[in-house]
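Input: a single structure, listed below in structure tokens.
For this view, one protein chain was removed and the others were kept in their places.
Right, chain A next:
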Amino acid sequence: MATAVMTTLDQRTRAASRGMSDISIRNLFIIPTILFLIVFNIFPLLYSLYYSFTDFRASTNAPANFVGLQNYRELLNDPFIWSNFAITAQYVIVSVTGQVLVGFGVAMLLNRDIPFKGLITTLLLLPMMLSMAVVGLFWKLLYDPSWGVINYALGLGNFEWLANPKMALYAVAITDIWMWSPFVMLLSLAGLSAVPKHLYEAAAIDRAGSFYTFFRITLPLVAPILMIAIIFRTMEAFKTFDLAYILTSQPTTEVISIRLYKMAFQEWQTGRSCALAYIVLIMVIAITNIYVKYLNKVKER
């Protein structure tokens, strides 16, 4: 297998004429990437794992003392941390559900012969291409209670979107839905157009109504690719930081990443924040694993 993957370098290529073998070309391409990964990903990962077992504070010169599992124990017993997790969960559920409903719905609308389909699809993808910070700043203006466009358009008067502690998290989620529904739409569109047309014809002949066809044919066949979109969006939403941080500073919108940021760079509890980062990492991996298990089950068909 491993030998079959590598093909021999064509003798006529320029690289070959410069006396480079396949191995040296492989090294040329792969070694920088691996080095980059080690320096910027793997080393910090291991280094922070070490710090998560210490009481290290990056703001002082005090040496790091090994404290064992104390950081983890304290974090997991801290009700405030759990309330951050609860906020995050609420945010993930609202935001991902919204994105799937909007994204899949728009994909269903686009999955037919309509004029300017390509142009419409491209325009709909624009929000996804913007920077998080820019989106955050824009929506802050849009949400403004006294002169924001949203209140004006919806006729809500001086409705407080971001200053209202009950509303703020939903406001952030709405922004996230606006920004990332196109991503779900794009993947759903790919999935929908991959459903063979003759299956719909067979279903029509079999006297299936449109709802029955949707739930028994369309949805199951798009499920694998929709699942991938959901995995991506869940992971991203779980780690969300920028949008919530820029839009509002309500305690009710303090998702786990913001707590982590504050702990690490405002309170300088470096060791403890490393431990929290690891807890978040393990949770994300666990959630993703559940999805991947389900995805594999769906893909078996």
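Here is the rule we use: a residue touches a chain if its C-beta (ideal position, glycine included) is under 8 Å from a C-beta of that chain, and two chains touch if they have at least 3 such contacts; residues count from 1.
Criterion: contacts and distances are computed from a predicted model.
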Undisplayed chain, where the name is taken from the UniProt record, one of "ABC transporter ATP-binding protein", "4Fe-4S dicluster domain-containing protein", "DNA polymerase IV" or "NADH-quinone oxidoreductase subunit NuoF": "ABC transporter ATP-binding protein"
Residue of A:23, A:38, A:93 or A:204 in touch with the missing chain, whole complex considered: A:204
Options A:117, A:216 or A:293, residue touching the unrepresented chain: A:216
Interface with the unshown chain - residue positions in chain A: 196, 198-199, 201-209, 212, 216-217, 220-221, 301
